[in-house]
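With one protein chain removed, the remaining protein chains of the complex are shown where they sit.
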Amino acid sequence: MNALVLCIPLLPFLGFLIVGLCRNKLSKTMSGILASGVIGISFILTLVIFFSHSYSPNAITYFNFISNSQYNIPFAFQVDQLSTLFMLIITGVGFLIHVYSTAYMSEETPEHYARYFSYLNLFVFSMLLLVLGANYVIMFIGWEGVGICSYLLIGFWFKNNQYNYAARKAFIMNRIGDVGFLLAIFWLLARLGSADYSIVFSNASTLSVTDVTGITILLFVGAIGKSAQIPLYTWLPDAMAGPTPVSALIHAATMVTAGIYMIARSNVLFSMSPVTMDIVAVIGLATAILAASIALFQNDIKKVLAYSTVSQLGFMFVALGVGAYTTGVFHVMTHSFFKALLFLGAGSVIHAMGGEQDITKMGGLRKKIPITYWTFLIAVLAISGFPFTSGFVSKDEILMAAYAHSQPLFWLTTFAAVLTALYMFRVFMLVFLGGFRGSEEQQHHLHESPPAMTIPLIILAVLAAIGGFVQLPEIFGGHDYFNEFLAPVVPAFKHVGESMAVQEYYLLGGTVVGLLIIFLLCKKWYAVKHFEGKYTGIKNVLAHKWYIDELYDAIIVNPFNNIAGFLKSIVEKSGIDGIVNGVGRFIQYSSRQVRLVQSGMVGNYILIMVLSITVLFMVFWNQDLIIGFLQKIF
Amino acid sequence: MDITTIIFWFLSALALFSAIMVVTRKNPIFSVLWLIVVFFAISGHYLLLNAQFLAVVNIIVYAGAIMVLFLFVVMMMNLDNLPVVNKNTWMKFLGVISGGLLLCILVSTSKSAADMNLKTIVLKDGDIGLIENLGKVLFTKYALPFEISSILFLSAMVGAVVIGKKES
Amino acid sequence: MPVSYYIILASTLFCIGVAGVLTRRNAIIIFMCVELMLNAVNLLLVAFSKMQNIATPPGGVTVGGTDAQLFVFFIMVVAAAEVSVGLAIIVMMYRNVHSIDINFLNRLKN
Amino acid sequence: MNALILSAAWGIILMFCSILVKNKKSFGYIAAFGLLTILIGNIADTYGMQITHYNIYPMLSLDRFGLLFNTIAILSTLIFVLLSTIEIRKTGKYQPEFYTLIFFVLCGITILTSYQNLLMLFLGIEILSIPLYILTGSDKKNLKSNEASLKYFLMGAFSTGIMLMGIALIYGGTGTFNLQPSTHSVVGTYHGISFLEITGLIILMCAMAFKASVAPFHFWAPDVYDGAPTPVTSFMATIVKAAAFIAFFKLCEVRVADTSAAINWKMIFSIMIVATLFIGNITAIFQQSVKRMLAYSSIAQAGFMMYAIFSLNDVAKEGLLYYALAYSLATIGLFATMSKMKDYTFEGYNGLAKKQPTLAATNAIFLLSLSGIPLTAGFFAKYYMLASVIKTGSNTWLVIVGVCFAAIAIYYYFRLIQSMYFKTGNPETLDEEITPFFKNSLIAVAVLIILLGAFPQLLLNWFYF
Partner (left out) sequence: MIALLLILIPFLTGLAAFFMREGKMARNWSLFSSLLTLLCIILLITNSVSASNASFDIAWLPFLGSRFTLAMTGMVKMLVLLNAIIYFIVFLATFKRAFIQPGRYFGLMLLMQAGMMGVFLAADGLVFYFFWELALVPAYFLCSQWGNEKRIQATFKFFVYTFIGSLLMLIGMIIMHGKTPDHSYALQSFMHANLSLTEENFLFWLFFIAFAIKMPLFPFHTWQPFAYEQSDTSITIVLSSVMVKMGLFAVLRWILPIFPHAAVSNSHLIIILGVISLLYASVIAVRQNDLKRLIAYSSIAHIGLMCAAIFSGTVPGMQGVMVQMFNHGIIVAGLWITAEVIETQYGTRKISELGGLAQKAPVLATLLMIMALGNIALPLTSAFVGEFLMFSGIFQYSIIIGAVALISIILSAIYTLNMVQNIFYGNTLPATQDATDINRNAKYAMIILTVLILFLGFYPQPLLQLVNDSVQGILSGLNFVLK
């Protein structure tokens, strides 16, 4: 069993090593097969675990990673329902995306192709480490591992410096979060002398309120960085510089949800600190609305999806914030389905358009790429919460939870949901309906993607459509299998009784009507022949993302650079080093002066001698005075 | 105020006066001559102190040999047409000042040495100054330094030869 | 006669010598001033020797203070030697630069 | 006593050699042989074997300290003669006299290391000085040499006068010339000590400071060292200076030690030390001529030797000997090498390491030793000086000052290393004079320095045995 578990992350790592080291020898197909193969195998292994129900609350320890007389950090894995769920998502969706990539990246030269896949494998490895780890340190290892992989993959096309900047931005913003995470770990180690989940959660009650609040807030800071929440969200849209499958895997399905995993994992701590919970909820909500509003008027298809991801993550944090951990996790799952689908679809579109990402230059692709069209449509419906799609179920849960928590939260969350529907339909219309707005050769170039790309689309589409049924409210004749499944790890969100049933129906109806209206409006506005993405007034502000990036440059980046320059050229060079050199220069100067005493005239010499004899006498007879005086000074 | 006291004061005054003359004369020859006077005055003091041997030696060695040597050298190099290098008066001034300071210190020492004030010297008395007494001690206790001073003379001689010999 | 008279007399002579060394630039005269200083010391020593002679208990043969007078004798010896060398040096310099001004040669400085 | 007699005898022998021996080259070897015999004689003396049992009390007393220093001095002189025979040969047709004078100087040194009576101190100093006046001027046609000897002579004579005044006053205070004041000395008024004695002591110290070139009585040193012929300089700056220090130390050891209960001498000494270190090091930095730089550095080293006189304890005693040897060896080596250079400036040394690796390497070792880097004798020399002061307790500030100046000294010592090794240039050396013998003796000196640096007991065990 232990060996089996160990194999799950180890296989991708081996894949990374083989593909990475032999990248000059392997042919494209070889490396593609290898890379996807290992992921496939670990997916199967995960399924084995899933079906054999071989979960255990206590960790599988392999060896001591760090140990000293104060604390011991084992290299241990925790295989329980939560981690298994995430492993399924990671390996499953990961596998699909690997397959998709084999076709999508086919233009690359062999060694870059291999490099791409090795990075992808490394990512999966670290992600698995993250979710498998039995203590916060191992989780942190994976945490930073996925960070560096996303850095490498965003900057995959390293000839373009814009991409590199985006990659660096992503990594550094993640680091800011990591500081919080690390501090939380140190805090735990200092207070509880351990970072193992089991020990921490069992002894959590011994922690003081301040400790818990501090720890949880710091953990949440980590989550903010990783899951792109306000104020650290700006890296995610830029991260779209990477290849589209990467965006699908890392920046939609898996990595960005690590924050949710972490909070869900440490629900015991969070539940102990209402303050933090409120903060989580508020920030989640704010992010959801802000990102959605920005997404409304973006013209880059991937940017739209990116912002939508940010806002969806916001939804999840709202859920977590109101204590519905399972719901959050559930939304993670559904989101990973439809958002991956959206990205892959977008990828397929871009592929078809020959690298064109600007939706104002698309339109009317429905005929040309039908499979992509249909799958994309399903995804759009799912994300905008069309009844009985996966998205509907999870969002509905979130709204219910919010409703149970407080009215305003509910209404604001709903508003965010409406915005979601708006921008998704906008994209959909602009891309697939209306008339083609691109150039001639693009028109000729248009074609449906190869099966390696379409098959994953279909699979994901199915999942996105029906994935919600594992958690369908009773009213619709469903049963919350999902919550029960997670119950041993994460306390299930207390389901609303009959009183809520009414709201459920209202919600159902409201959703249908609302979506219909939105659909028609968007069709009127965007399913057009001519469209140029010029905006004015508030739209323009939104199109420019509220000028948040500019704001950060103005208040953080530039001042920092100036300070650095000041320290480098003023304090260091003129200040400290100046003093050091100044001493030397002073000595040389004084030497130039002192030597003049040696005038070369015997008369002066003897004069000085005689005078100094007298002086010595003076000093000698009055030395008590002098010594007293000196003692007064020093 | 007996005769010895008068002689003492006279000799002292003479010594000091001629010493000042030595320092102040422009022409070296006069300085030499005045220095001889000083030596005679000092020899007088020796006699007064019953150090007859030293008095004689002083006359012979100093006034006799050394000063003649000086005089000879001064004559040899006619110093009337000396190339005049920058003369600075403040240097002289300072010199006098510092000399005075030194004097003050020495005098103040002797003044503040209370034990000295009681000490007196009986003039024209005692026989230690006689050759026989000195000779006894010189050739017993001071034989070693006496021998060693021969080395001194040797080296002086060699030196005088090395330095003074005219290079061809 | 108080010994301090002699001390003061000798010191005065000594300091006149010092002042001479400081004020004059003619090497020979400077040298003579040094001789003057030596003689001042001699005088002082002789005075002290007498003082010691008294200090020793009277009656019986006494040698107290002889060594001072012998010291004077040695000083004269050394002085003679010094003079011979010193004058030689001065003459050598005079041969080379036809001057015995101590500041005339001033190559070595700083 | 053996050393005294033998060196006097050899002086006279060499004097006659100028008539008897015609071969110009042989003088050096005769002198070396003579020094060897003196060395042997002196060592024999340390084991109690003496030529004559002449009653030297109360003028001299041969103690281990003095004898050991004699050995050091004679040894260094031997090395000096071996390294600079060629230079001496070049100084003109007076080389036998040259050696004679050096032997007479040795006489003076042997007196100074064992004097018990101020008269002997006086005579010793004079026997030391008078030949040096002559040696300084021995390069007769060279005006610098003339100037140096004149300056040296005038100031020396003056300091003699000062010194005699001091001795006279001491006699007045104590009624004896013995170094160790006898019991029936005058009972003074100043803490039971006579004013005259104290005044005399201070004046005498000033005179000794002059001989040891301690600031503010150092002024003669740079000019004289600079002007004198290089061999003379190296002899004067090392062995003679060290001897003066020994004399100084002996004086203070007795006189200061037994008055220090009542009187605090530290003040004067610390003033002298700081002044010496300051003048020596600071002025050396600016010098362009290596010779003059070494002159100033010798003053700086004197400042360190003053530490021994500041803290008159056993550590200081050993340290002084050790310092004398370490410093003499290194400096003699440096001067010997310098006399092979045509150009005495730092630029003249540029790139020596390429042209004359042996010279450069040995010189580097000498310089490291002077700057007190471990594994060279110089380190233990400095170590002992610092240790002696620290042993007195409560004078750490002085040590720290010294350390700072030691760091400054690095500047000019390493400047020479830099020009030898790291600057490029074509130094003009007198190649025909750089004989294998010369090189080997340089190497021998360097090895000796390193040996002493690794195992100081080689020397210091003698001190106890």
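For reference, chains read A, B, C and D in written order, and residue numbers begin at 1 within each chain.
One rule holds for everything that comes next: contacts are C-beta pairs under 8 Å (C-beta built on N, C-alpha and C of every residue); 3 or more make two chains touch, one makes a residue touch a chain.
Source: prediction; values computed, not measured.
K.L.:
Among the chains present in the display, which ones are touched by the chain that isn't there?
P.N.:
Spelled out, the missing chain touches these shown chains: A, D.
K.L.:
Please pick, from A:50, A:65 or A:201, the residue that touches the omitted chain in the full complex.
P.N.:
A:65
K.L.:
Touch as defined at the start, partner being the missing chain; which of A:6, A:22, A:189 or A:543 qualifies?
P.N.:
A:189
K.L.:
Check the options A:137, A:217, A:400 or A:416 and report the residue that touches the missing chain.
P.N.:
A:137
K.L.:
Spell out the interface residues on chain A facing the chain that's missing from view.
P.N.:
63-71, 111, 137, 140-141, 144-145, 148, 151, 155, 158-159, 161, 164-165, 168, 171-172, 175-176, 178-179, 182-183, 185-187, 189-190, 561, 563-565, 567-568, 572, 576-577, 580
K.L.:
Residue by residue, what part of chain D touches the chain that was omitted?
P.N.:
Those residues of chain D that touch the unshown chain are 368, 373-375, 379, 383, 386-387, 390-391, 396, 399-400, 403-404, 406-407, 410-411, 414, 418, 421-422, 456-457, 460, 464.
Just so we're on the same page, only the chains that are shown with their structure count from here on.
K.L.:
Please report how many Å separate the Cα centroid of chain A from that of chain D, as a whole number.
P.N.:
78
K.L.:
Report the inter-chain centroid distance for chain B and chain D in whole angstrom, where each centroid is the mean of the CA atoms.
P.N.:
About 32 Å separates the centre of chain B from that of chain D.
K.L.:
Any idea how many Å lie between the Cα centroids of chain A and chain C?
P.N.:
Each chain's C-alpha centroid was found; their separation is 98 Å.
K.L.:
Residues of chain C that contact two or more other chains, please.
P.N.:
If we look for residues of chain C contacting two or more partner chains, we find 3, 7, 14, 17-18, 21-22, 25, 31, 51, 55, 64, 67, 70, 74, 78, 81-82, 85, 89-90, 92, 102-103, 106-110.
K.L.:
Going by the touch rule set out above, which residues of chain B reach two or more other chains?
P.N.:
Counting only residues that touch two or more other chains, chain B contributes 91, 94-95, 98-99, 102, 105-106, 110, 116, 141-142, 145, 149, 152, 155-156, 159, 163.
K.L.:
Make each chain a node and each touching pair an edge, then name the shape: line, ring, star, complete, other.
P.N.:
Shape of the chain contacts: complete, all pairs touching.
K.L.:
Quick one: in the complex, what on chain D touches chain B?
P.N.:
4, 8, 11-12, 15, 54, 56, 58-60, 94, 97, 100-101, 104, 107, 111, 119-120, 123, 126-127, 130-131, 133-134, 137-138, 140-141, 169, 172-173, 186-189, 194-196, 199
K.L.:
Note which residues of chain D are touching chain C in the complex, please.
P.N.:
Interface residues on chain D, with respect to chain C: 119, 122-123, 126, 130, 133-134, 137, 140-141, 143-144, 146-151, 153-154, 157-158, 160-161, 164-165, 167-169, 171-172, 175-177, 186, 222-223, 226-227, 286.
K.L.:
Can you check the complex and tell me which residues of chain A touch chain B?
P.N.:
603-604, 607, 610-611, 613-614, 617
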